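The block that comes next holds chain A.
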Amino acid sequence: MKLKTALLGAATAVALSGVTAQAERGADGHLNIIYWQAASILNPFLSGGTKDTEASSMVIEPLARYDEQGNMLPWLVDEIPTVANGGISEDLTTITWKLTPGIKWSDGSDFTAADVVFTGEYCMHPEGGCQQESKFAGVKNVEALDDLTVKITFDGPKPFPYAPFVGVESPIIQAAQFANCLGADAPNCTEANFGPHGTGPFRVTEFKANDVISYEANPHYRDPAKPAFATATFKGGGDAAAAARSVLETGEFDYAWNLQIDPTILTQMAGAGKGTVVSSFGTSVERLMVNLSNPDAALGDKRSTLEGGPHPFLTDPIVRTALSKAIDRALVSEVGYGAAGKPTCNVLPAPAIYASTANDACLGQDIAGANAMLEGAGWVKGADGIRAKDGVRLSILYQTSTNAVRQDTQALLKQWWSEIGVETELKNVDAGVFFGGDQSSPDTYQKLFADIEMYTNNFAGTDPEAYMGNWVCDEIPMPSNNWLGSNMPRYCDPAYDALAAKMGQTSALEERAELAKAMNDMLMQAGAMIPLVHRGDVSAHSNTLNGVKMNSWDSELWNVADWTRAD
Partner candidate 1 sequence: MLNYTIRRLMFTIPVLLFISFIIFLLLDLAPNDPTGNLPMTIPPEVREKIRESLGLGQPIHVRYFKWCVQFFVNEPLNIIDQMFGTCTWGCEDRLRVQSWATRSPVVDLIVERMPQTLWVVGMSYVVGILIAIPIGVISAYRQYSWFDQAGTFVSMVGFSVPTFFTGVLMIVIFSVMIPTDSWFWFPSIYDTTHKVTDLASFGFQIRQMAMPVFVLALYNAAQISRFMRASMLDNLNQDYVRTARAKGMRERVVLLVHVLRNSLIPVVTVIALGVPQVFGGAIITEQVFKVNGLGQLLIIGIQGADIPLVQTLTFIFAVLIVLFNLIADILYGILDPRIRYD
Partner candidate 2 sequence: MLDATPRKLVEVRDLKMHFPIYAGILRKRVGEVKAVDGVSFDIFAGETLGLVGESGCGKSTCGRAILRLYDITDGSVKIDGAEIGDTPQGGLRKMRPTMQMVFQDPQASLNPRMTVEAIIGEPLMEHTDLSRDKRRDRVHELMDAVGLNRTFSNRYPHEFSGGQRQRIGIARALALNPKFIVCDEPIAALDVSIQAQVVNLLEDLQEKFDLTYLFISHDLSMVRHIADRVAVMYLGKVVELSPREALYAEPLHPYTKALLSAVPEPDPDMTTEDRVILQGDVPSPSNPPQGCNFCTRCPAVMDICHREDPEFREVQPGRFVACHHYNQTAGDTAASEDNKSIQQGETT
């Protein structure tokens, strides 16, 4: 790889002597990217995995995307449609995008509204198994008004209509290439899935599934001076530590993604001086989900359901608050996440306009306070040091997925909780099973046959409406909906549901932010969830690579067209 880089570098240097490197497409030679999880496919509609969507983001693009601050940027359009500029109808049921004229596909053909319409049709096909289908939730119709105008009609008012065709997960694919790949035929179009035509800065020259992708600069890219790199490799395989090493220590690669490894090791590697560790914070929060229903095995089918009745002690807000108070979030974050984490008291910590400050008191650990609270509420310590009231002992089964950091966190919390007289039994479940959603397994995170569970969740893009909608009554997983639902705490408050409904009818950004904060605060004060760590993304880039803007709101490669080689 080194040799190739050197050769290419030399060749381009000769060809371009006297010209400033940044000003010319392909002037900077070869770019080496490593994603330790190899890309399986370049069609994000058939694989929602981050590795796949990001690999494809160098090739195919959405109409608008998010910058590193979480602001929406027009990408294949000239401006973002709003009610104010008439792009969104007054009744909030339609949005009209005007495409930038002159954009071409990498095969030289014109990019038109028909491609956008086709993409919608492709993903909304009932038999296609489109993994980004939720982006098109509520879309009634996508139509081309003319070659450069697309109108999306929703089946009701859509206050935040920026889900379809916005962000890394909803790019536009070429109608001509995928015409025969609709519905059940989608998986049979291997060639198209492995080498989609795109409007992005690169196009695929070779795709080896689960291994490596070779790109070259797209000759039809809209900005003739970009990308600076003539070719690029997107290598997969190995693990995060090896990827970090290849950028920070051996210098073989220019960019390594998702380096969730022991923070001290990462710092040590960065000490070699070849590369830089970068992080950014999106919406991921490692949190505890408190089961408000009764997980007692004796309940049989009614276990952990609303019908099974309330939890024997976690329904007491004092207990939930005490549990939260006993935690030193800063320490949890430091030990487990290093640069990739910071303590948080909100389940909705970002983007900044949505972040509440009402709950920040939880940042400080207060074991004495927690003890006092419990004492005051009548939870008194028994002979074994465990608090009890009316024969109910504070004994918690605390589950999470198998993962070294999570097990460390579990151990810390168990220690702190023991100091406030709460007994904790730890359990960890293989991630594949825990998150797998297998109906027959009792260990899924949805069934929550435990008192407390811990995992991270987030939302894509910047709009929290759908995310905050996770905790309405209808989202409670139960046997009748095959345990499909995301309201793990089984939290059910009509007031919360009302706020969620209101948000669904509000379009103005400031108002939406107020609503979201209010919902976050409700959840936090009810103690249905105990947030621990705001988790960021950590990547690393070579010191010879300029232009990286780490982005948690979109693809990390969102601005790869602007990346250049430092001299």
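On the choice of candidates, all candidates are chains of the complex that A comes from, given by their letters.
Here is the rule we use: contacts are C-beta pairs under 8 Å (C-beta built on N, C-alpha and C of every residue); 3 or more make two chains touch, one makes a residue touch a chain; residues count from 1.
Just so it is clear, the structure is predicted and the values come from calculations on it, not from any experiment.
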- Note on the structure: Complex check, chain A vs 1 or 2: touching candidate is 1
- Query: Any idea which chain A residues touch candidate 1 in the complex?
  - Reply: 1-4, 34, 38, 40-41, 43, 46-50, 127-134, 169, 184, 186-190, 193-194, 206, 208-212, 214, 233, 235-239, 242, 245-246, 249-253, 272, 430-433, 435-438, 440-441, 446, 456-460, 482, 484-486
